[in-house]
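Just passing along the structure, written as structure tokens.
Every protein chain except one is present and positioned as in the full complex.
By letter and in written order, the chains are A and B; residue numbering begins at 1 in each of them.
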Amino acid sequence: MSATELLIELILMPLVAFVVGMMMVLMMRRIAAKLQRRIGPPFFQPLYDIVKLHSKKTQVSHGLIHDIGIVMAMGGYIAAETLLPVPGMNGIAEKGGIITLLYLMMIPSLGLALGVGQCANPNGSIGIARALTAMLAYDIPLVIVVFGVAYAAGTTNLIDIIAVQQAGGFETWGATQMPLLAIAGLIAMHASLGKQPFEIYIAPAEIATGPMVEMGGKYLGGLFVMQCFQLYTTSVLYVCLFLGGGTNWFDFLLKSFLVLAIPMSIAYLFPRYRTEDLLRLMWKWPVMLGLIGVAFVFV
Amino acid sequence: MMLTLLDELLLFSGATLLVALFIGRGLAAGWMVTILYGGQLLALLKMAVLGYEGGTIASSLTLEVMGQALSWRFDALSWFFALITIGSALLSSWFSCGAWERSYIRQGGNIWLFHTAMALNVFTMLILLASGDLLSLFIGWELVSWAGFLLMALAGGVAARAAMRYITYAMAGGMAIFGGLALIYTASGSLQLEAVTTAVEQMSGAKLWLLVILFGGGFGVKMGLMPFHLWQAPAYAETPGPGSAFLGAISSRMGLFAILLVLVKLFGIVKIESLKVPFTLIDARDLLAWIAVFTIILPTFTAMKQNDARHLLAWHGIGQGGYMLLGVVVADAMGGAGGLLHVFNHATYQAALFMAVTAVIYRTGTSDLNKLGGLVVRMPLSFVVLLIGIIGLAGLPPMNGFVSKWLVYRSLLNQGMPLLFLAAVIGTLGTILSVYKLIHNIFLGQLRVEHEHVSEAPWSMMIPMLILSAIIFITGLMPGIPLEWIASVLQTVGLPVPDYTLGGVESSSGSLDMIWVIGVLFAGFGVGALVFYSAGRSKRVHQLDNYAGGHFLSADVRYQYSDNFYAGLMHLIGGWYRGSFLWLERGITSLVEFLSLGMQGLYRRANAEFYLLTTALFVIAWVVI
């Protein structure tokens, strides 16, 4: 592959992720509206929100680290997208592999944590403390799942993991080969999205949206952009691990949207767990399923 | 007699000790000692051929004690550990010169004793690293233990109590090692390395088991392996600032060095793997690996509960030691490299972190995490150093800690060890949680009124911190630099060598190229910055202009979240293993006390028939068995 092609891929991959991510945000809000028997926002609503927030006159900053936190929140995901293969574009997926990708996906939230810290608002700090606790909760099943998939495929290279699954059609998909891991992964993915019943760190009525409490204008706008990337990355990663990636764009997008629709449809039917209940739930069921799933992989 | 390069190094080190001993009271003494450490580093670099190509350089000094030849020599393994030792001593000593020294003297500290103790530590560590047979290893080991005690006990009070606890453990460990040596000596009749290797090959399983337990336990005490970890955190944390940076960076790695030398090089991982634990499915290697992961997890979660920055870091020092042992006992190409690389990486970031915390103490007078906050606007450079350090400690890209942990994860994945892998990741997640608490409670959040006039740490402290930060980043970007040394170390101890490049490792089952990863990461940050800064100009506001549900904030009321930081998590796991090791320690103490009381009672009885009876019983038992 020539350098120009690679450069084009590196530019296109985050861009596609952003556009698809906005559509995923729209889908999420539409699903919520349908469940609550509302009409829901218009098609371009996510774009309106982001443009409006970036064009606010007031941009309240609590200091340089506050700014850098938002830059890291956006930038970390932009970087992560280039490690996530999509149909026809592999970017630099082979240079990092899945462990690196999982780590890069932590960078945005940790950058954000720094930024929120400088806001000097205890609501935000409590939010971050809870968000990190939630990360500890859902990453344990997620890591088991990733271990199982990588061990079964014999590689941490996502391109190879996808190739192994596409080799024999539906029968060789991760989800058919390792159904227990797929279920555990879905639960962990739901928790990692931070939606109900796992939204302990947003908790608007309790800690005033936690990390976002002092975010206005482009700061909040950055977080909206980050949310687009987050939805895209999470669902595409799941598709790559369990649903055989995508052979073409239609197939790929269909799978990604469908996968994301599952947690979204569940989310708006539930209230919120307490932190320790979230930990208990995450460390019990998905971990158990995941470990049994890994045991099957070894057999 | 020609002096070899090793002689030069040891003489240089001895000279440093003498300078500290005789003129250590003057204010320029710190600088002189620092320059001499620099000289030691140069002498070490003259031996760089060891690190790049292997081989050995012997010292011309040999002794004969009771028919045993004592010799000292350096190979790649010693060179690698010596590089870290002298490097961290140089930077810690540099840090201590000037401003810190003056404030230490003003607070009644004995700077002469401090410099002497540091120099003594470096000297004894070099002697230990140079040991050419098991007897010189044992002598070096005891010297290092006592030198460490001197540095730890320096501050008196709490520190002296912690040091007493340390020396108790260290002596027990020393006894175990001595027992091991006696066993080996009876089997082989010699303590030379070659003789030991051949003797070990013919040894029976049970005897080898005993040796592994004795050596593993003895060296494990110094490493702070579970369940011998209780002494380490308070002992390191209460040492005066630069001293804890030095101790935290390298001191307990001497245990790993000895384990590498004896268990990995002499015994061989294959031999250890062949020792089965009776009635279970695991072998001695698995046992060591499991000890390693418990050493990762429990101290890490203990660190999360600490409210003192130094104690938090010291607990992490124990936990990170687990990764090194884990990598080494997995012992494939990636694992061995990861474990050893982690020794280097840990030294760099742990020293930087202790220094940053010491800088904060120097300016504010406290390391209590509930009494700080918001210092980023007053001490931005220290913030950057601490940030780089914690990214390294948590093992996240783009710093060096990520590479070594990645290697350890990869080896566990390749070997198909899901539970160990999971445990290692849990340790990393716990680290992320507690280092965020560290940086948040010191540098983020609300700036306290009493800290309004604090300013950045002086340059004499700042420059070593910045050098360390640069090393952390550069070895994260180009892990190939230390991996080249580690390749020769792996060859020396007989472990496989990974296929490394400048940016990471190559492997058919997934490689890592940090130059690409970091390049893309920073490009991402660049794009993010472009989007962010092209939108409207932002306006800085005062920290009291803040959302408080309509409440009017004022400077005299704290608006900061720092205590019981992970309340929800602690609500669940807080009581899981609370004090169970303290309980064990206390149990052993009271058992010993009880036994000694019993013995005392026996002696006091002065009953000749009773003595005769017991002796006779013992003799009969001896004969029968």
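The criterion applied here is as follows: a contact is a pair of C-beta atoms (placed from the backbone, for glycine too) under 8 Å apart; a residue touches a chain by one contact, two chains touch by 3 or more.
The rule is simple: contacts and distances are computed from a predicted model.
Undergrad: Name the omitted chain as UniProt records it, choosing among "Oligopeptide/dipeptide ABC transporter ATP-binding protein", "Transmembrane protein", "Sulfate transport system permease protein CysW" or "NADH-quinone oxidoreductase subunit NuoB".
TA: "NADH-quinone oxidoreductase subunit NuoB"
Undergrad: Which of A:V213, A:V239 or A:V294 sits in contact with the chain that's absent?
TA: Residue touching the chain left out of view: A:V213.
Undergrad: From the list B:R25, B:K46 or B:H542, which touches the chain that is not on show?
TA: With B:R25, B:K46 or B:H542 as choices, the missing chain is touched by B:H542.
Undergrad: Which residue numbers on chain A touch the omitted chain?
TA: Residues of chain A in touch with the missing chain: 29, 33, 36-42, 44-45, 47-49, 51-53, 55-60, 62-64, 204, 208-209, 212-217, 220.
Undergrad: Considering the entire assembly, which residues of chain B contact the chain that has been omitted?
TA: These residues touch the chain not displayed: 99, 103, 107, 362-366, 374, 376-378, 380-381, 447, 453-459, 537, 539-547, 550-555.
Just so it is clear, only the chains that are shown with their structure count from here on.
Undergrad: How many angstrom lie between the CA centroids of chain A and chain B, rounded to a whole number?
TA: Centre separation, chain A to chain B: 35 Å.
Undergrad: With touch defined as at the start, can you tell me which chain B residues reach chain A in the complex?
TA: Listed in rising order, the residues of chain B that touch chain A are 374, 376-377, 380, 383, 387, 396-397, 402, 406, 409-410, 413, 416, 418, 421-422, 425-426, 429-430, 432-433, 436-437, 439-440, 443-447, 508-513, 516-517, 520-521, 523-529, 531-532, 535-541, 543, 545-549, 559-562, 565-569, 571-573.
Undergrad: Report the residues of chain A in contact with chain B in the complex, numbered from low to high.
TA: 10, 14, 54-65, 67, 70-80, 82-83, 92, 94-100, 103-104, 106-107, 110, 113-114, 117-123, 125-126, 128-130, 132-133, 135-136, 139-140, 143-144, 147-148, 150-151, 154-157, 160, 200, 208, 213-214, 217-218, 221-222, 225, 274-276, 278-280, 291, 294, 298
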